[in-house]
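Take a look at this one; I'll ask things after.
FYI, not all chains are in this one, though none of them got moved.
As written, the chains take the letters A, B, C and D, and residue 1 is the first residue of each chain.
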């Protein structure tokens, strides 16, 4: 019945901009470069957002999957 | 005795609208596209709700299962 | 010595009303439809309670076991 | 050297009254009916206590082991 799996979405957005909501209340936006089975994600040109406003430029980051609430194509 | 398993409910609601209550106090509504054994879920046309009011439109999201309290057909 | 196991209680209450206390301080009441080894539970005609008062009608829900403090036949 | 294991205490108190301190600050008292390797416990005639005072009668409950700080024969 089910033809896709959630991680297929991650494969599709490699090289594209994503928006990530974190458990600590902040959000991160950046270009997805790679991910693994724990949802650890490398983002390039990452930016930290607070209430939708740019808070700081982070450059390339490796984000631990356990901090993520959701990921969305930006 | 028991003929169904909890994940059967997820199979039944693929392609349908669901309401998801999260541990951080917010809720998300959207059309369920896929899920996996960790209850990671892809929703389309997702919307974030706060006290039942629309807070923001999220589009397609991949939600990590560990953030979920419950899922309900909307 | 021990003739029963805790999950036997869940088997006995399938099709019956249960009361579930959650870690977030709220409680849920509903008719237990199914469960699995992680204590994920499907409830029908579920209702959310706050201090014993009905807070909202949830309908059918899939509750993640990790949020549960205890389950009791209602 | 060590002749007993912690779970031996649980075996000894089956059918007896126990007092259980929970992580959420509350305590529960009841007659221990069964347990498993995750310290999930079924109590009969369970009562919820707050600061040593009876807060509510819970009847039979299945308590998830992960919520427990300690268990003591009452």
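Please note the rule applied: a contact is a pair of C-beta atoms (placed from the backbone, for glycine too) under 8 Å apart; a residue touches a chain by one contact, two chains touch by 3 or more.
No experiment lies behind these values; they were computed from the predicted model shown.
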Tell me, please, the full copy count of this complex, given that what is shown in place amounts to 4 chains.
7
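Keep in mind that, in the parts below, only the chains that are shown with their structure count from here on.
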Centroid distance [mean C-alpha coordinates] between subunit B and subunit A, Å
19
I need the residues of subunit D touching at least two other chains; which ones are they?
none
So in the complex, the part of subunit C that touches subunit B is made up of which residues?
11, 14, 22, 24, 28, 33-36, 40-42, 46, 58-64, 66-67
Using the touch rule from the top, collect the residues of subunit C that touch subunit D in their complex.
1-2, 4-10, 23, 39, 65-66, 68-73
